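Apart from one protein chain that is not included, each protein chain of the complex appears where it belongs.
On to chain A.
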């Protein structure tokens, strides 16, 4: 992409000669929308850098400065997206230059079709740059969302040690294939690391147990069993119990308990720990 490429000589001259005036207006316009989240000096620094690149891009033939300009804009959009600026606030940083240039044209008494034709062409170039910031902004936000989803997946499946030889897996939310895989992996790994023989899978926080969720639970229990650990499923609430019965799901010889406390008591008893007064 090259800017103008000789078609916007008047604008290019104006940008070179009235640098301070245009820049002042540009900074003022942008500062209006991002008030309070960046300082005037910082913003002026950023925009001055972009300004230089715009001027260079308009005067060059090979597109080196234009490439640098795209890179600088993308970097700016990425930073803005991560700082929580809105897409319009981000795009205004670019579009503000048009107003600033138009203001200078008018202030300089610039009339005549030629100047305005050049301005239209310049305006189109700036629009393209604006679209570039939009795209980068959207891409960055999607990246942020994807990162968070991944973090959430790991966050939401902790395996905790309840007692010597007993680990607990509190499940919260939807149990799909991806999460089951994470749960199963971290449970089996923890069983090895801690040498535990008992695991309590608590489903109090799972809103609905359908056949897929049940199948995932059964697979996890069987896998743990293969490693010599016994699983107890706890947190079966009355409505879940009735639904499981109506669906016809069989938990077979897997021990299930209503509450985590019951399950812990059962596991303690199985591992020979006696709990009680005296």
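What we mean here is this: a residue touches a chain if its C-beta (ideal position, glycine included) is under 8 Å from a C-beta of that chain, and two chains touch if they have at least 3 such contacts; residues count from 1.
In the analysis below, contacts and distances are computed from a predicted model.
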item	value
Choices "Anti-sigma regulatory factor", "Peptide/nickel transport system ATP-binding protein", "Integral membrane protein" or "Peptidase family M48" - which one is the UniProt name of the chain not shown	"Anti-sigma regulatory factor"
Chain A residues touching the omitted chain (full complex)	174, 176-177, 207-212, 214-215, 238-240, 242-243, 246-249
